[in-house]
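Every protein chain but one is kept in place in this view of the complex.
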Amino acid sequence: MSASLPLWAVLGLRQEEYLKICEDLGNEPSETVLRMYAVMWSEHCAYKHSKPVLRRLPTKGPHVLQGPGENAGVVDLGDGLALVFKIESHNHPSAIEPFQGAATAVGGILRDVIAMGARPVALLDSLRFGWPDEARQRYLLSGVVAGIGHYGNSMGVPTVGGEVYFDPAYSGNCLVNSMGLGLARREEIQRAIAQGPGNPILVVGARTGRDGIGGAAFASQELSGASEADRPAVQVGDPFMGKLLMEALHELYKAGGVVGVQDCGAGGLTSACVEMANRGGVGMEIDVLQVPRREEGMLPWEVMLSESQERMVVCLERGREAEAVRIFRKWGLEAAVIGVVTDDGVFRVKEGARVVAEVPVRSLADGAPEYTPDAREPAYLRPLRAFDFARLPEPEDYGDVLRKLIASPNIASRQWVYSQYDHHVRLGTVVGPGGDAALLRLPGTKKGVAVKIDGNGRYCYLNPRRGAAIAVAEAARNVVCVGAKPQAVTNNLNFGNPEKPEVYWQFVEAVEGMAEACRALGTPVTGGNVSFYNEFEGRPIYPTPTIGMVGVSPDVERHVQPGFKRPGDVIVLLGQPEGAHLGGSEYCWVIHGVVAGDAPELDLDLERRLQECVFAAIHQGIVTAAHDVAEGGLAVALAEMCIQALPEARGCRVTVPLGPGRADGQLFGETQSRVLVTVGREDVERLRNLALEHDVPIRLLGEVTADGRFRLAVLQPSPKEGAALGRSLIDLPVEALRREWQEGLERWLVPGGA
Amino acid sequence: MTGEHREGVTGLPNPRGEVSGMAKFGVLVFPGTNCEIDVLRVLRDLLHQDAELVWYEERDLERYDAVILPGGFSYGDYLRAGAMARWTPVIEAVYAAAEKGRLILGICNGFQILTEAGLLPGALQRNRHLRYVCGWTHVRVERTDTPFTSAYRKGQVLRIPISHGEGNFYADPDALAEIEKRGQVLLRYATPDGQLTETANPNGSLHHIAGIMNKAGNVMGLMPHPERACEAVLGSEDGCGIFASMIHYLTKGRVFHVG
């Protein structure tokens, strides 16, 4: 970097920001102060570009105990139980060092959950990589998956679900979003607050080194080929330390006297302390000499901004220090009193007796300017949306298309990924990875918590508003498909550089779409994370809002899964009866190499009715299997139900009545608001009545068979009045489909594969 | 007291864990252990046993009829899985308990600790494919005349999950021959119909070994997690038989010969 630039510019601050800092302070900041501002006012910490837009999201609901603004959101589960959940991204660190980047993502999200007073009970991950034909993408995937497993497995927290998609749009900037869930009794919930002048501030857990200094600033830049060289020291996660820290904190909570807790994430001690003081409306004084260190000769600002992992800041009631130290020592950890709460609203950093920084808490925590940059619809949209799908050749062999689709790395079994994660520990996993959503039972009740993480970058690229709404709708639909009622959302908004009007437009549109869907489905947003600057050499990723949806099942015994259960069961399509939405479909990408058109239409009112209908049907006990129709459309959804069927129910015979137009769009198009269910013959009438009651279209497609074949025919409207032409399109052994599906992803990853 | 003796009697414990009688279990907790609560839940809530957690600094296990070393990542699995836990104070007490014929069961990381401690032969090295692996496996019961397996039928195939990165059982050829000759292998990875095929072996273990016991027959280690297979809602009840067998042995003082 050029030596002629002033420090504030080197640190990534804008001139107007620097001037505002001078104004807030009444003088020019020292280097220490300036460095603290640079981190606290980075996009990553201050949400400068996103705050005004995020206010448009609905955040309140009768069951929301904690909305945005704390370490994590909280919803009421009844029976005195509370569910804590939050999602975070670690995109840039993972692009540089996939194993540690992903491991520390998991560590961070778990500490956010722990800081709320909860026991972590589940993890999920949303991952995006470039197409796996590139060796680097396979390297990133392997490293990220191993890193997630490394941390989550060791912590004893099951990774119960997730999603992974591949698209060249993510080649230079992978996405790693990690979601954590925790359980607590309502009265056990902690806050990230410092209060009570005179109360001690402690740092607990690991010692402080120079790791990751400037990580928040790094996350607020675009990646480039040069990033590898000028990156900050990679943070290394230590899950063993993380586990001990979790146990020690829970012991401390039980002992009492905890005023507030916060994880040392981006911005390290500075961010944790300042945010806690700001929430409490107090000041704070910290002595860096009291911070246990791993390295010698650290400067005050290095101590204050280090992002060493496995550390938390705790505010205790006065007089409780000795007990805390004893508890942490039992677990082999350090707990050091590093400061005290004051009443002057000033954040004061000292090195022994020498004051090295004095800053108003409010300015540092909340004073960053908010930006509402220009927004402009990207020029690429118009031609893409005008794409004429009739130009695509109609496939001759539909069976061949189905085999190719089911083997796509975006559809094939994710077993290679999730088999590296412990998904059984804690004895709560009723439905684990591979289901439409994960379902966890709640100890001591009949109830369960369902959770799904979902997003579709391609849809959002074509239509960010609708794409984001679809992500919400689909996540909720998945939660419903295991028998739960959607409750609330956490989101991770992954976008490019918001200073580009096209990117900012995508962002605003996506948030609007998300807000609409969340309102329509009654699922408020309790918090989340914004990750901007996801670009590589100037090319932004697809706008990728990731939705973490939680729901509650009144009775986990009543859950269903996608696989067929009984031969003779009737296969029923609930929801949109017809549709041929090829825009952004996996079919267009895999078979024709095209990403074009518009995202599928979404009728949020129908969506809500459909979800209520499926929920009711599952809890009346008449549904034997349920599956959301998603990537690959109706044909792929049916094939997935066959493949995952019980051995005695592995087959189906269905006839899809076609509307006008080609069969490929109707079989592989990704029309929204559709759920496939199976019911016993004797229950068809009850299901029909339920559908009628909820005003949901219902279509009987065929039946489950035991003959091991996947048979799909279509009924084509004939030119002649009143007649319809039946035509068999696909007739394949389920085993052949199963093999394609099972090996589709592995083939890329296991040596000796394709 | 050894595991191979006594005549068959009626009153076979039900593999679902419907047992009568109560034994006292100590469930060891090392720094990094993470399955202790699961084991405790099965013993207390499902099997109604007297069970409690025991911190790794404890030096006396006299009061327990059986000691369980649960799964997890003691000391982060750093250096080698189980290597450091093996040198903690409680292990001396485990030696003493084993010596006295108490039952010792090591699950996953517990199995690794027991081999590191020399209470069981062999070693568990990194999975052959080098990846951590979690999922359902099938294991075939090789013997039922032991305190750990009497609830099962010989040749019965159990569906029990595994979750480990270092579960690849190894012993040098002489040691392996010895283990086989003495009938110390209790469980082998198999297909659902009991075949020992290559694909049924999830980690490369020699002779498909999933669980073994010591010569005396009172110490068992296994990589699968039986505590995760004790309730139908979680996918299987097959693992309960291990605990049921132990309880039966401890409360009725005998082992059942079946099949």
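For reference, chains read A and B in written order, and residue numbers begin at 1 within each chain.
One rule holds for everything that comes next: a residue touches a chain if its C-beta (ideal position, glycine included) is under 8 Å from a C-beta of that chain, and two chains touch if they have at least 3 such contacts.
We adopt the following convention: contacts and distances are computed from a predicted model.
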| item | value |
| --- | --- |
| UniProt protein name of the chain not shown, from "Phosphoribosylformylglycinamidine synthase subunit PurS", "ABC transporter ATP-binding protein", "Transglutaminase superfamily protein" or "Proton-translocating NADH-quinone oxidoreductase, chain M" | "Phosphoribosylformylglycinamidine synthase subunit PurS" |
| Omitted chain's touching partners, listed by label | B |
| Option from B:T115, B:T144 or B:S245 whose C-beta touches the chain left out | B:T115 |
| Residue of B:E52, B:E99 or B:D172 in touch with the missing chain, whole complex considered | B:D172 |
| Touching residue (missing chain; options B:L130, B:A177 or B:A232) | B:L130 |
| Residues from chain B at the interface with the omitted partner, ascending | 79-80, 83-84, 87, 115-116, 122-123, 125-130, 170-172, 175, 204 |
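The working rule: only the chains that are shown with their structure count from here on.
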| item | value |
| --- | --- |
| Of all residues in chain A, those that touch chain B in their complex | 146, 149, 153-156, 238-241, 243-244, 331-332, 415, 418-427, 429-430, 441, 556-557 |
| Contact set on chain B toward chain A in their complex | 31-32, 34-35, 37-38, 41-42, 71-73, 75-78, 131-135, 161, 163, 165, 225, 227-228, 231, 233-234 |
